[in-house]
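Note that this complex is displayed minus one protein chain, with the remaining chains in position.
Residue numbering begins at 1 within each chain, and the chains themselves are lettered A and B in the order written.
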């Protein structure tokens, strides 16, 4: 082929070939874990796809910080959404990781284990009480002591459904399903009424779905997975039934969040999880659909909805520990999280912020309604995805789930195999 | 590849060949071959992205033998060669013959047929995923003519076939150009003689055109089979990162990417798969070159 084999934008770096010595493992780096010194010097701050929309916000935050601490200089770099893990891998392996890095829990875990993330319980334990307990804990890694990133913004969202499709199938569009059983019943009815043309769900169950269904994902010690219990098998058996009835979209086995979103927009799928952000998108992209969109609460059997957590970690090898810690805290403190939340539909992880009238007072619009409901549910939300659940494990689970849905394996066999494979991967991570 | 066995040109300093070749050798040495050397080394370790590995001998290769996904990958990469190469050897030749005749507007057609080659594979992938979707353009058209909707992107075999179709679609223009060059060098006397003998179009194609461009067909076969065995992006973009339903569409290079990538990547194991890919492509190349040489003698 005439194209360069590297001209492939989908993220796919492979860290296959480091000279054995060049690996960055902690301990001997230039940095110190002591954050008590004077806040000064140049640091670099890396965000994950935030520049395009929030340039002014971040430049403002940085300018304020530099004013508050004369002698500091913050260089801000922003990376695009795709390839972020690859970029961090290359930097971590090459020793060029920025001082302060925007991360998610699954990125923190391997960095912490390699000694590249600063333990904030030690370096910044005094700030712990400023954050929601659940959020602070979300960057703790089983098998290590400590907390490896400041919690930053949170997100969760409702379930959207297409009222028009509900009506066509003879379902009550004003009484959307509230429990798993109701969802499954509605989905089967929908499939029956439309001859399998309209599915209700677009995605196969992921690890967080198992968590939300009430499955124990890991054992107590955090050194083995346990989602092959009776509850897990029950959920997968149910999905198999949906799949056979085409109530779960036939393309679900190959779906991505993007593709299933598109299916919802085209009316091929009747329900889709989303967030407050999506409302604006619907309005803009498919005005016809917007007026038919119904909103209902995220389904959960545990009483806790799922949330996504973003964090800000400090590079353990930074030469400017005090400044890096100070800045990471500055960006994630209550004041700045609050002002960021008002820019975009995300939620602060700082204690008390969710009680702000902005998150409690309804004004009749859909946006506010979604926001208020989400903020309320976030107070006891859980990040179900275990921090040690790597990309490779996600693929293992996904492929085993697919085999069960296709009928190549029983749900029990499939989950047993997935647990076995994930346990092996977990041990290999060391 | 025919090497003229004419005389040799000797007026040169002994160092000048190396001066000519030096920049190229330096670049590929430093940035391709040397890094690949560490892949070779890593294949015998249990190295992970952030954790230095230890020498484990042939353990990675032994693990490969028992890894279902590896065999699925090997199967798919091989199928890709089998499916794509004949199409890319024959269709571009026919296309080249179609645009060879100097009829009005032909320059435009030639350039237009080349556009898929110029566009980046990601763009191409995005476009085709949307076209082949259950509700996409292709299915709308199929439904209109009464065939009904086809799940191109949900069935493991249809997915692989669709990816192959995209590879062929994108490669057509490229190999068409190579064939055009070859056709230009076919002496017209051959065609005329055949025409005088009363040979029809198909006969002329088989008896004149094919033998005349045979060495080009070998070249196209070599280039396309190596590329096909290393296929990544088409399948990745269409079947998704996990390789289609239950991972059944995973190719070997996708497996390299999946196991070795990210902060939790198993670099050692992925390197072992890389080495297998390399060995197979070298073998493919040798096979084609040997076939070519045997044909010539």
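In the analysis below, contacts are C-beta pairs under 8 Å (C-beta built on N, C-alpha and C of every residue); 3 or more make two chains touch, one makes a residue touch a chain.
As a working rule, contacts and distances are computed from a predicted model.
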{"item": "Hidden chain of the complex, named as in its UniProt record, picked from \"MoxR family ATPase\", \"Carbohydrate ABC transporter permease\", \"NADH-quinone oxidoreductase subunit A\" or \"Heme exporter protein C\"", "value": "\"Carbohydrate ABC transporter permease\""}
{"item": "Which displayed chains the hidden chain touches across the whole complex", "value": "A, B"}
{"item": "Per the touch definition above, residue among B:59, B:90 or B:131 touching the missing chain", "value": "B:131"}
{"item": "Hidden partner chain, touching residue among B:66, B:104 or B:146", "value": "B:104"}
{"item": "Residues belonging to chain B that touch the chain removed from view", "value": "1-4, 6-14, 16-18, 20-21, 23-25, 27-36, 38-39, 95, 98-104, 106-107, 109-116, 118-124, 126-128, 131, 135, 137, 140, 144, 169, 172-173, 177-178, 180-185, 188, 191-192, 215-216, 218-219, 226, 230, 232, 253, 256-257, 260, 270-271, 274, 277-278, 281-282, 285, 292"}
{"item": "Where the missing chain touches chain A, by residue", "value": "2-9, 11-19, 22, 44, 46, 49-53, 77-83, 86-87, 89-91, 93-96, 98, 258, 261-262, 265-266, 277, 281, 284-288, 344"}
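Here is the rule we go by: only the chains that are shown with their structure count from here on.
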{"item": "In the complex with chain B, residue positions of chain A that touch it", "value": "1-3, 5, 7-21, 23-25, 85-86, 88-89, 92-93, 107, 110-111, 113-114, 116, 250-251, 253-256, 259, 262-263, 266, 268, 390-392, 394-395, 398-400, 402-403, 406, 408, 425, 428-430"}
{"item": "In the complex, chain B residues that touch chain A", "value": "35-36, 38-39, 41-42, 45-53, 117, 120-122, 125, 129, 133-135, 151, 153-154, 159, 167, 170-171, 174, 223-224, 227, 230, 232-233, 236-237, 239-247, 256-267, 270-271, 274"}
